[in-house]
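The other protein chains are all here in position, but one chain of the complex has been omitted.
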Amino acid sequence: MQIGLIGLGKMGGNMRDRIRAAGHEVVGYDTDQKISDAKDLKDLVSKLSAPRVVWVMVPAGKVTDSVINDLSDLLEAGDLIVDGGNSKFTDDERHAQELDRKGIAFVDCGVSGGVWGKEAGYGLMCGGSDKDVERVMPIFDALRPEGPRDEGWVHAGDVGAGHYVKMVHNGIEYGMMQAYAEGYELLAAKEIVKDVPAAFKAWTRGTVVRSWLQELMATALAKDPGFDKISGFVNDSGEGRWTVQEAVEYGVPMPVISASLFARFVSRQDDSPAMQAVAAMRNEFGGHPVTLKGQKGIVTDH
Amino acid sequence: MQIGLIGLGKMGGNMRDRIRAAGHEVVGYDTDQKISDAKDLKDLVSKLSAPRVVWVMVPAGKVTDSVINDLSDLLEAGDLIVDGGNSKFTDDERHAQELDRKGIAFVDCGVSGGVWGKEAGYGLMCGGSDKDVERVMPIFDALRPEGPRDEGWVHAGDVGAGHYVKMVHNGIEYGMMQAYAEGYELLAAKEIVKDVPAAFKAWTRGTVVRSWLQELMATALAKDPGFDKISGFVNDSGEGRWTVQEAVEYGVPMPVISASLFARFVSRQDDSPAMQAVAAMRNEFGGHPVTLKGQKGIVTDH
Amino acid sequence: MQIGLIGLGKMGGNMRDRIRAAGHEVVGYDTDQKISDAKDLKDLVSKLSAPRVVWVMVPAGKVTDSVINDLSDLLEAGDLIVDGGNSKFTDDERHAQELDRKGIAFVDCGVSGGVWGKEAGYGLMCGGSDKDVERVMPIFDALRPEGPRDEGWVHAGDVGAGHYVKMVHNGIEYGMMQAYAEGYELLAAKEIVKDVPAAFKAWTRGTVVRSWLQELMATALAKDPGFDKISGFVNDSGEGRWTVQEAVEYGVPMPVISASLFARFVSRQDDSPAMQAVAAMRNEFGGHPVTLKGQKGIVTDH
Partner (left out) sequence: MQIGLIGLGKMGGNMRDRIRAAGHEVVGYDTDQKISDAKDLKDLVSKLSAPRVVWVMVPAGKVTDSVINDLSDLLEAGDLIVDGGNSKFTDDERHAQELDRKGIAFVDCGVSGGVWGKEAGYGLMCGGSDKDVERVMPIFDALRPEGPRDEGWVHAGDVGAGHYVKMVHNGIEYGMMQAYAEGYELLAAKEIVKDVPAAFKAWTRGTVVRSWLQELMATALAKDPGFDKISGFVNDSGEGRWTVQEAVEYGVPMPVISASLFARFVSRQDDSPAMQAVAAMRNEFGGHPVTLKGQKGIVTDH
């Protein structure tokens, strides 16, 4: 089938390749004209035959809002937009309502797999009506990994359900990574363990903790044992935050995923206001020495 | 080669089969005579030619202590004991010292893989001297999964290092399982997500969270969607506790693995003394209603 | 001065008494006519001389919304509403805007102190313009504890700031209570400590952990040592949730307050879906026994 694809970055660019490799026609658009197949959105729309399917693969939030808004003026009733970015599920509901007024259908699709997806395929989590999801199925089948469809793709529910499942997926991802990371730090601290990279690699087969992330961890350790080259500064892209906020909203205990998120927050702080407060209180009651700004700390006190 | 194997339960029994299938001779001993190849430990030792290798696969702690102690009286200088159970690494150091006085060598080996190991092979994490570990290598090769040796087996360091790596492996396992579990609970709470089992299954290919545990979770959900049949009562076998205690000892932050451990503690409490204390304090300051023993709780108060 | 007071429950009723005891005139309204000074809101408004000050002390959310909406139709330009309930700060911004269109001023005020406030005074945290806050000052002075004004009252900022500070106050309260509660549970578990209630009481003077909550804990333990009569079922009233959601929004690590909140969530669950998931995964990989619904658990497995 024919599809328009907006956003040809790290994810979108690879997806264009994979969809084309499956025999479909892709008209891609990017603000970078060197890689774009269309001059602008209007040009992209004009190159597609109605009823059109356009996949939006741009940063969540304002950029996605703006692209979907622009598209809604260019597309016609009967066309369909897929939002494949990392949008919040509440954005999906809003987008679907706005588009519905113009007769444009909407499907949300969480996409997992990172830079490996081009070759290995992408894990896909969709939301929308049966009819709308079915319309995009040839593209889903092109993007998802080989194997049974239900092992790499799910129609999770109505509009928003796809991004919701992807959001939780990312929350789980935070927790898993933090679990490996804590284990790594302890292994690295314990003198008895001579070869931490080898331990991580040895978990690849037969163990309970084997996983793709564990393999990536082994790969990373093979390249840079001891992590001498990189800093422990870790961003978060929104989905972990939404997962925790949703858990709080629904009364779901979420100690592990929240702890993983908070560890990322801490990793980005030059100094911790909270720990300054603790240092200040200790100084007040115990005369415990405080470390002045710019000083190196002292580790023991009595 | 020839090996003695003590303990033919869920793990040991399968391991005997797998070692035999690889062409080695196994003399197994178990207190259950129906499955045992030897009448008693003395009989087992008599059936092995010196220098002997005996693999101990019994519950950690007192049982392992007792078996190793008994063996140390029956074996000779030049023999070797492998402890493949879930022993604490500090036990290994003690066992190695005691055996060394009699000239008996000692290797510790953490074994992962559960009931699936018989067919898929076991992930193995060893500690001991190069020479001693090398002596057991044919058995390690029989037990570990097919594929490159370093993807299912590691010689992690001196005596104790194998069980240490296995201990941390289990701590990570706790954290991973809790991450999936928290994600599950949120998905199950959110009405927008229509098919939670399908979501877990769809993560099998292409996603960042794909893993063996994720596949097992999908399998479990396929059998019992909604977990109507089982209770959220979860044991712990020691290794998670040791992992957290070691982290505290070494000043390693371990929020995720400790939270996973504490969640298991809570899961086994009929009532929480801590939460009784919170309820009592709230009642004192605010006249907030408390729930009497045996009553059903009220969920909102002002 | 003269003030209208809407809501004469556990908090509002005591506040009416305390304000009157300070020599001010209070016209109270409650849906319970037996304790109400006015037939209805219209009657209340008619009994106050313009420019009026009306303090709203009803449950946050829909009830507060409804009362403020009704009042906005009955009051005149130049009147002022104080919301003293546990409203979310975002509600304050909305209320202030709506009222401003009619020329009605708005002040938010978080009130702490529970049933003890009538005698001891209430801790007050206000938000609004200098002019509006100043107008209510005689009432604030009547309600707050004796002593310097700045030790029991704060003008924290513009509209919403009062409830924001109160929200964080409650989040801290959750964390403090959980800290005492965890300490209690450990003391109660350790056979070496013979008299846990005495230990809590002994912390009243001289120690670092002395506090009002600690005194209440000692009082509660004196009444019911061992907490044999009450259940560990703990509600939450919204502010803890908002505190954590705000922390997530602002990238503030909040491990302790979130853990306290999650402990309350768990305390209200008959069974934990997350722990059912963990039990199910363990059963899949290790053949670990699961506890069926209705069964008592088994504590050890191998």
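As written, the chain order gives the labels A, B and C, with residue 1 at the start of each chain.
Throughout what follows, a contact is a pair of C-beta atoms (placed from the backbone, for glycine too) under 8 Å apart; a residue touches a chain by one contact, two chains touch by 3 or more.
Keep in mind it's a predicted model, so treat the numbers as computed, not measured.
**Student:** One chain isn't displayed here. Which of the visible ones does it touch?
**Tutor:** A, B, C
**Student:** Return the single residue from C:106, C:164, C:227 or C:285 that touches the missing chain.
**Tutor:** C:164
**Student:** Using the document's definition of touch, tell me which of C:185, C:236 or C:284 contacts the absent chain.
**Tutor:** Per the contact definition at the top, the residue touching the missing chain is C:185.
**Student:** Just name the one of C:68, C:105, C:257 or C:279 that touches the chain not displayed here.
**Tutor:** C:257
**Student:** I'm checking contacts with the chain that's been left out. Which of C:36, C:72, C:211 or C:269 qualifies?
**Tutor:** Residue touching the chain left out of view: C:211.
**Student:** Tell me which residue among A:140, A:180, A:203 or A:242 touches the hidden chain in the full complex.
**Tutor:** Candidates A:140, A:180, A:203 or A:242; residue touching the omitted chain: A:180.
**Student:** Check each of C:113, C:273 or C:286 against the chain that is not shown and name the one that touches it.
**Tutor:** In the full complex, the listed residue that touches the missing chain is C:113.
**Student:** Mind pulling the chain A residues that touch the left-out chain?
**Tutor:** 9-10, 59, 114-116, 177-178, 180-182, 184-185, 188-189, 212-213, 216-217, 219-221, 224, 227-235, 237, 255, 259, 263-264, 266-268, 271-288, 290-295, 297-302
**Student:** In the whole complex, what residues of chain C lie against the chain that is missing from view?
**Tutor:** 89, 112-114, 117, 120-125, 127, 144-147, 150-158, 160-161, 164-165, 168-176, 178-180, 182-183, 185-187, 189-190, 192-195, 198-199, 201-214, 243, 246-247, 250-257, 259-260, 262-263
**Student:** Residues of chain B in contact with the chain that isn't shown?
**Tutor:** 208, 241, 244-245, 248-249, 251-255, 258-259, 261-263, 265-266, 268-269, 272, 274, 285-286
The rule is simple: only the chains that are shown with their structure count from here on.
**Student:** Have a look at where chain A meets chain C and say same if over half of the interface residue numbers show up on both copies, different if under half do.
**Tutor:** Mostly same residues: over half of the interface numbers shared.
**Student:** Just how far, in Å, is the C-alpha centre of chain B from the one of chain A?
**Tutor:** About 32 Å, centre to centre.
**Student:** How many angstrom lie between the CA centroids of chain A and chain C, rounded to a whole number?
**Tutor:** Chain centroid spacing, chain A to chain C, equals 37 Å.
**Student:** Counting only residues that touch at least two other chains, what does the list for chain A look like?
**Tutor:** 208, 251-255, 259, 262-263
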